[in-house]
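Removed: one protein chain of the complex. Kept in place: all other protein chains.
The first chain written gets the first letter, and so on, giving A, B and C; residue counts start at 1 in each chain.
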Amino acid sequence: MKIGFIGLGKMGYPVAENILNAGHDLSVYNRTAAKADPLKDAGASVASNPAEAAAGDVVFTMPFSDDHMDEVMFGDGGILAAMKPGAIHVCMSTLSVVTADRITQAHTDAGHGYVAAPVMGRPEMAAAAKLFVLAAGNAKTIETVQPIFDVIGQRTFVLGDRPSQSNLIKLCLNFMAASAINSMGESMALARKCGIEPDAYLEVFTGTIFPGVVYQTYGKIIADENYDSPGADLDLGIKDVGQLIEAATAQTVPMPIASVLHNNFVMAKARGNADKDWAVVAKLMAENAGIE
Amino acid sequence: MKIGFIGLGKMGYPVAENILNAGHDLSVYNRTAAKADPLKDAGASVASNPAEAAAGDVVFTMPFSDDHMDEVMFGDGGILAAMKPGAIHVCMSTLSVVTADRITQAHTDAGHGYVAAPVMGRPEMAAAAKLFVLAAGNAKTIETVQPIFDVIGQRTFVLGDRPSQSNLIKLCLNFMAASAINSMGESMALARKCGIEPDAYLEVFTGTIFPGVVYQTYGKIIADENYDSPGADLDLGIKDVGQLIEAATAQTVPMPIASVLHNNFVMAKARGNADKDWAVVAKLMAENAGIE
Amino acid sequence: MKIGFIGLGKMGYPVAENILNAGHDLSVYNRTAAKADPLKDAGASVASNPAEAAAGDVVFTMPFSDDHMDEVMFGDGGILAAMKPGAIHVCMSTLSVVTADRITQAHTDAGHGYVAAPVMGRPEMAAAAKLFVLAAGNAKTIETVQPIFDVIGQRTFVLGDRPSQSNLIKLCLNFMAASAINSMGESMALARKCGIEPDAYLEVFTGTIFPGVVYQTYGKIIADENYDSPGADLDLGIKDVGQLIEAATAQTVPMPIASVLHNNFVMAKARGNADKDWAVVAKLMAENAGIE
Partner (left out) sequence: MKIGFIGLGKMGYPVAENILNAGHDLSVYNRTAAKADPLKDAGASVASNPAEAAAGDVVFTMPFSDDHMDEVMFGDGGILAAMKPGAIHVCMSTLSVVTADRITQAHTDAGHGYVAAPVMGRPEMAAAAKLFVLAAGNAKTIETVQPIFDVIGQRTFVLGDRPSQSNLIKLCLNFMAASAINSMGESMALARKCGIEPDAYLEVFTGTIFPGVVYQTYGKIIADENYDSPGADLDLGIKDVGQLIEAATAQTVPMPIASVLHNNFVMAKARGNADKDWAVVAKLMAENAGIE
């Protein structure tokens, strides 16, 4: 297949590389063109704008925000106008439900296929083709691109026939992670106030009923009070939980825990932690308990 | 060692059996005396009241509530008056911090040792000697009883030298479980309202970043809407989270997420689910989102 | 002065009438043209579109939503293109901060004056020229239109030189009202569960430390469970509190109480009360307490 790939960031680059290595005819585009050089050396062609990359059978996009996606989709040299009838667009980023629904409508009107396929995993998992792919959209369209998902991820979850459904589930997972982080922070503040070592508490929950990457990674960040190398920062937390609440309000669904998380992230940012990891809410919980 | 064991419920019975099988001289007491019969056949002596069981070197208690513990401890025929100087009391139940501190003081005044050692695990884990023991109290006293912990559990976590610290951590773990349950419920209501199958969402989170018994067990209960065989019921959730908030207030620690959980459990009970599993809060979240 | 007035709804009509009665040269526009007839008979001219009404010195608008305002402002036959340099636009509706800031920028670019002047009061207060005017914008511009405010209201509060500041304060007042309503509902559910007559409780708080229209009006609605003639409905509550949270998030301000109110309104709507007064949240609080 003739495939385009737009957005060669930390996650996008290894995904594109895996697609190329699988033998596909790949055209890549990135705003900072130099990032495409190694792929060019490996046989990819380099497009001069998104439209050029979108001229084939399938185009993947991995924008870093809803606004960026809008530009790639609808802007000058954007993909919507460039895609041929029947071509398929696969977007792998965490978009809002509103944006996803808007893009879906535009592609439907234009006779294109559209699959929302946000991924879970870190860059090293992307490099190892071990991502989890959350796919939603027309079943036949997903089938068509499934072989490509197979070369970039370890498993594809198909969530429904409306593309925004996978964006919603991605937001739900981020919410669940945020909830776990805030609950660890809230209870660890109490444990510390009662004279219990954070590491001792951490060992108990990760060593018994809360295994898994979220509790281990963030539990350790919180116990070590080591917030200076943000994976996700507070703005991302505010945006993700905010988009979840926006989607829930549109569906008339109350979100009492999400609201608490949102307020915690906003408070943490207002109190001077904008450049920290979003787990820094745990530091705020400790301060709110009078721990210096 | 001469050991007493009081409280032969679903958890207490297999624990007592493992202690007996390890070759200790065991005296058991249970309100419903018949439950002790098989242990008697296996060589245990049966005490006619708690005091009698507490006459040895160490006495274990596994009461089902703070009130029950008060009776066993301070009542007529209770253990406080019966224990000899230097004897050790180990309480394995989830007590409130207030009750634990009160018992600690009484034993200190009487020259006894006291270890709070609530356990994690289900009856089958107790039978297999695979419990997790959360111990707190005087370090030397814990050392003395550690060999007994080794025949009933797979791992002992030592959390501090104040017995109530392990009760607090047990409450914190129950809080973390309640938080996971409520977050699953809140996001699954949204997913359902958006037309996503509960099972599909369940597979995503348990199959990726949320492994572990809490997410698997309760996620399935929620996805199946199968709340009729309560492990823990709403009263237990209200009590546990309530005791956590009580302990936090005493330490001047705000608990915003715990408060949401407490209100959810209270609401679920008020709306007619007193006899359901505490995961039934997820059903309430769905109803609050207009799902029938 | 030559004045335009756009939007002859329940509030707009009596305001326009008072302006006309004060002797101004008035041009009115309303989508349903017939509503302008009595004003025409009284000497007003009737414009065929917003632009025509905006051709004078000052144009008042009273749209019923942000979208409507956008259309009146930026649409075909809208006022932005029609106003002459130095002309003043006064908008009297509760707009979001985002919309107000956007309109401000457009008028500044075009060399127009802009005053945001949302009002407080019911239609009968508008008819009696007893409204409260919350004004923000350039001080000199406000001075210019102050004589007109004087013929429609009993008092003008000047809140700042950025027009959106008065929109924010209007949203804050609606939040305070929503908070009072929810607090009455929450505590009245408890009082009822304890066997206290709603009227008895109502008399206590309105007769002592909570006088004023909000507590009296909504307290009576709640005590009487009489939600069928909505002044404000749940969608309005969801929108108003939602816009407040949106503005607060943009300013990095956490809003824990506003979040609870928002969730309550959403829940009340989801559970079948979309056409009720927003005080119906009190009925939900009662249901959540198990009161039928």
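By definition in this document, a contact is a pair of C-beta atoms (placed from the backbone, for glycine too) under 8 Å apart; a residue touches a chain by one contact, two chains touch by 3 or more.
Since the model is a prediction, treat every value here as computed from it, not as a measurement.
Displayed chains that the missing chain touches over the full complex: A, B, C (touch as defined at the top). Checked against the full complex, the candidates C:A44, C:V72, C:M92 or C:L168 give a single residue touching the omitted chain, namely C:L168. Note that of C:S65, C:N138 or C:T252, the residue touching the chain absent from this view is C:T252.
As for the chain not pictured, it touches subunit B at residues 238, 242, 248-249, 252-256, 259-260, 262-264, 266-267, 269-270. By the touch definition given at the top, subunit A reaches the unshown chain through residues 256, 267, 269-272, 287-290. Even with one chain removed from view, subunit C keeps its contact list with that chain: residues 97, 120, 132, 134, 155, 157-160, 162, 164-165, 168-169, 172-173, 175-177, 179-180, 182-184, 186-187, 189-191, 193-197, 200-201, 203-205, 207-214, 244, 247-248, 251-258, 260, 263-264, 285, 288-290.
As a working rule, only the chains that are shown with their structure count from here on.
Both copies, subunit B and subunit C, contribute mostly matching positions to the interface they share, with over half of the numbers common to the two. We define each chain's centre as the mean of its Cα atoms; on that basis subunit A and subunit B are separated by 38 Å. Each chain gets one centre point, the mean of its Cα atoms, and the points for subunit B and subunit C are 53 Å apart. The multi-chain contact residues of subunit C, meaning those touching 2 or more other chains, are 256, 267, 269-270.
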